[in-house]
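Omission of a single protein chain aside, the complex is shown with its protein chains in their original locations.
Our next item is chain A:
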Amino acid sequence: MSQYRKMVIRQRKWMLYLLSVIVLGAGFSPYPMFFFGLLLGSVFSFFNLWILHRNMERLGEVAIRKRKRASIGTLTRLGGAALATLIALRYEEYFHIIGVVIGLCLSYAVIIIDLAVYYVMQEKRS
């Protein structure tokens, strides 16, 4: 398995762990509104992460096979974030907006922390 595929699986796993913790928080904590917002943001964040991984792989293919068109899908991800915010603003009695914002940034935090840990481990090995 390639280095990239391993990283993708690792990051998806981390997102799923975080989602399960958030679901537990929404079910059992005294702040369900915040956790519902966090859950909404995280679900859209997971979708954004999936799109990002898929398009990165396609971009590599395009570079190697010298095809012409490639897209990273920034507009789709911005649309996802906008949709999550709109849902949170429309149903503000169920979702806490700050939770949605934190949830939306969760995938980026996962990417940065995962890769930082990966590079530190690689440094230690060499």
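Note that a contact is a pair of C-beta atoms (placed from the backbone, for glycine too) under 8 Å apart; a residue touches a chain by one contact, two chains touch by 3 or more; residues count from 1.
The working rule: contacts and distances are computed from a predicted model.
A.B. asks: Any idea which of "Sarcosine oxidase subunit alpha", "DNA polymerase III subunit delta'", "ATP synthase subunit c" or "Amino acid ABC transporter permease" UniProt assigns to the chain that's been left out?
C.D. replies: "ATP synthase subunit c"
A.B. asks: Contact with the hidden chain only, please: which chain A residues?
C.D. replies: Residues of chain A in contact with the hidden chain: 2-4, 7, 52-53, 56-57, 59-60, 62-64, 66, 70, 72, 74, 77-78, 81-82, 85-86, 89, 97, 100-101, 104-105, 107-108, 111-112, 115, 118.
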